[in-house]
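All protein chains of the complex are present and in place, except for one that has been dropped.
In this document, chain identifiers A, B and C correspond to the written order of the chains, with residue numbering beginning at 1 in each.
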Amino acid sequence: MKSIISLFLVLAILVIIPTVDYVFAAGDEPGQYLDRRVVVWNLFYRMMTVAFTVGAVVSGTIIWLCWRFRESHPKATPTPYEKEGVW
Amino acid sequence: MGHHSNWPEWIYVAVVIALMVWVGAEAWNAERLIEHVPADAEIIKVTGQQWFWSFEHEDGTKEIGELHVKVGHAYKFEVTSKDVNHSFNIHDYVVLMDAIPGRINTVWFAPMEVGEHDIQCREYCGLIHYNMRGKLYIEEDTLS
Amino acid sequence: MVLELQKPRPIWQIMFSTHHTDVGLLYLITSLAFLFMGGALALAIRAELFFPGSQIIADSMTFNRIFTVHGTTLIFLFIIPFASAVGNYFVPIMVRYKDMAYPKLNAIAFWMIPPAGALIWLGFADFTWYATPPYSIISAPGPAADMWIFGLKILGISSVLGAINFIVTILKCKHPDMSLGQVPLLAWSFLASSLIILVAIPTFAAALLMLLTDRLGVSGFFNPAMGGDPIAYAHLFWFTFHPEVYVLVIPAIGMMYEIIPRFSRKPIYSHSSGVFAFVLLSVVSFSSWAHHMYATGMSFTEKTVFMIGTLAAVPASAMHVFNFIATMWNGRIRFATPMMWAVGGIALFFSAGAGGVVNAAMPLDFQTHDSYWVVGHFHLFVMGTIAFGSIGYLYYMFPYVTGRMYNEKMGKVHFVMSFIGTILVFFTQHVLGLYGMPRRVFDYPPIPEWIAMNQIASVGAMIIGTSMVIFLINMIYSSAKGKIADTDDPFDLGGKYYYPFESKNPHH
Partner (left out) sequence: MSEHKQEFYRTTPARTGKMMAIMLCVCLVGGVIFFSMWDFWTSNPAPVVAQMAGAKKIESAAVATGKTITQNLKFIESPDFRTLSFNALPGEDGHNPTINASVGDKIMFNVENAGKSFHAFGVTSDAEGFAGVIPSSAIHSASNPLKPGMSGSSEFIPSKEGTYYYICTVPGHREQGMVGEIIVGPAQAGEAPKAAAAPTGVHHDFSVNFIESADFRTLSFNALPGEEGHNPDFTVKSGDEITFTAKNAGKSFHAFGIVSDPENFSSVLWNSAIAAASNPLKPGQDGSVTFTAGAPGTYYYICTVPGHALQGMKGSFIVE
């Protein structure tokens, strides 16, 4: 149950809150214009958090994979296909 | 060949597609906000020419290489070029619009702080493209 | 039919031969020559940008010419000919046919490359590999620009002829009892990229002709002074060149599909998902070309259409990455040099793709368009994925082509230095682009952050440069005096595994 809550928390921070405050922020009267920099950099940082988490997961998997399934790993076992020596 | 189950692959592809939909929706929403030009924006005509920028304000004053604007006002740039493609870019304010001869592109921004920023050319335009740079001065609004 | 082998065959017999292995060898040597020539230009650029101000290169005209020819050479004279080299050598064997479908056409397609390379290198044009009008019409000087246009025209014809040859070989001349689904994934990657070439290249051939007549003043297609529109050229160019960048990356992924199952001692996780991903990618690649033109004043809806087209291509590439990881799972992996290059290539392929998603998002493109972020992004593709996959496959096919073994230690040193160098250069350039340094600049203002990042990038480039020298020594020495390799199992993976020249994959 706890993981679901944390997942929704992350989702809320990344998605819902920024979109809501944009809807109110888009001012048009003089003196209250929308600041381009904020919109772009905000979106950039949010996408970077997602990109780096996904990147960490994928490159972490690759690194662990190469470490665990390397030939010289103590627990390395021949693959079933090696019996007939054909893969 | 697939005598082993494929469900991890389908989950992975579903997650990737979900991420792409999120990116697309966020980008669409942010772009919609940025493209909306405030009605009372002052128009500045920007002309790119081989290796310098020239500006013309609404009241007709012309400036070469330097642009003086006032804090708190919205400005709409009408960007065009006289000879080859250039690209008008104020990096600090994420203003970027190509200057293409025979075509007028518009981009707007509303500076909120006083300051001095670089204007540069972001499209290859020949010999001195690397130094086709200008200066943007955002000054205190003396009138209001 | 056993071909009688004269030892060693005279050189003219190889140069004028139409046998797929000889034409493959000719493609290989030409593409490696152009790799080193293009790489030298890259080192000149990075050396110049080490300090602000001009140190090594005389003036910005020479610098502009250097980066133009650097881009044109490495894309058209290294990547595509190297892919043709691998394709010519292995596809006929993989589909168990004696030669390519049209051997003479194969030789013609190759012999167009050296003259086109000569045209580009003798002219040394200065209008970027993208030849933007109106600059390329009214400002680009001299015969250099026209020579570049003719060179590209010939290269376009050569890649179309090669594509026809591959498609007919794979579809029509494959062994009768091998169904299309059993054709190995390397051959599938060449089928997919050849289909894209057939559809994409003609548009650029037309744009080149129009550009030439504009320069002669006969027409005014892209010349605003004569009523033309430069944006028309941008559309024609990118309609060809975004699918073309997929043409460049698909064979490299196909090569990884050969290496990774071999060294994991395990068959590919899912052959059908690899085939599906290749076909999906070649179809979707035609829907995303104008994300290169967000900044030319396109309307909001137009940008949205092309953003969606771009994002649609991401799942196809992600499936390949999954396929590789799933293949390595539960394998017993021997990290010989080819495997190192392949795994390094996938990691960089993933980070290049992630960077690309940022470019595709419309508002972020205002930040990154024509900045060093874009330079870093596409170099992660061309160097990180394509060069790594190609060089990995070169090490993999080395014992098979030359009958000798390369020096394993030098190969690994080459990989480690290139990998570190690539990360140093191209990840730093992403950040440099966010700080606003525009692309294609001979010199930059002395902003401290820019200087620091340019210096890191230049150091990384020097590391890659030295590693390439080790690579060259290894290749020349080992092909002449390397120890004889047993071509049945050169990497002694301990199995009579399926190896290309066996051409009968018992596993299917």
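Details
We take it that a residue touches a chain if its C-beta (ideal position, glycine included) is under 8 Å from a C-beta of that chain, and two chains touch if they have at least 3 such contacts.
Quantities reported herein were computed from a predicted structural model and do not represent experimental measurements.
Listed by label, the shown chains that the missing chain touches in the whole complex are B, C. Contact with the undisplayed chain is limited, among B:50, B:87 or B:120, to B:50. Residue-wise, the contact with the chain that is not shown comes from C:141, picked out of C:141, C:181 or C:202. Counting over the whole complex, subunit C has residues 1-5, 7-9, 11, 14, 19, 21-22, 25, 29-30, 33, 37, 59, 61, 65, 93, 96, 98, 114, 118, 121-124, 126, 137-145, 147, 214-217, 223, 225-227, 401-403, 476, 479-481, 501-504 touching the chain that is not drawn.
Those residues of subunit B that touch the chain absent from the view are 49-52, 54, 64-65, 78, 82-83, 102-104, 127-128, 131, 133.
Rule of thumb we're sticking to: only the chains that are shown with their structure count from here on.
Taken together, the touching pairs cover every possible pairing of the chains. Of the two interfaces, A-B and B-C, the higher number of touching C-beta pairs belongs to B-C. Note: centroid distance subunit A to subunit B, computed from Cα atoms, is 28 Å. Separation between the centroids of subunit B and subunit C, computed from CA atoms only, is 32 Å. Annotation for subunit C: residues 267, 357, 361, 363-364, 366-367, 507 touch two or more other chains. In subunit A, the residues touching two or more other chains are 36, 39-40, 43, 47, 54. Residues of subunit A touching subunit B in their complex: 15, 19, 22, 26, 28, 30-31, 33-37, 39-41, 43, 46-47, 50, 54.
On subunit C, the positions that touch subunit B within their shared complex are 60-61, 64, 127-128, 130, 132, 134-135, 138-139, 224-225, 229-231, 267, 269-273, 295-297, 300, 303-304, 307-308, 311-312, 314-315, 318-319, 322-323, 326, 357, 360-364, 366-367, 369-371, 436, 438-445, 507-508. The touching residues of subunit B, when paired with subunit C in their complex, are 1-2, 4, 6, 8-9, 12-13, 16-17, 20, 23-24, 26-28, 30-32, 34-35, 50, 83-85, 87, 89, 91-92, 94-98, 100-103, 105-106, 118, 120-131, 133.
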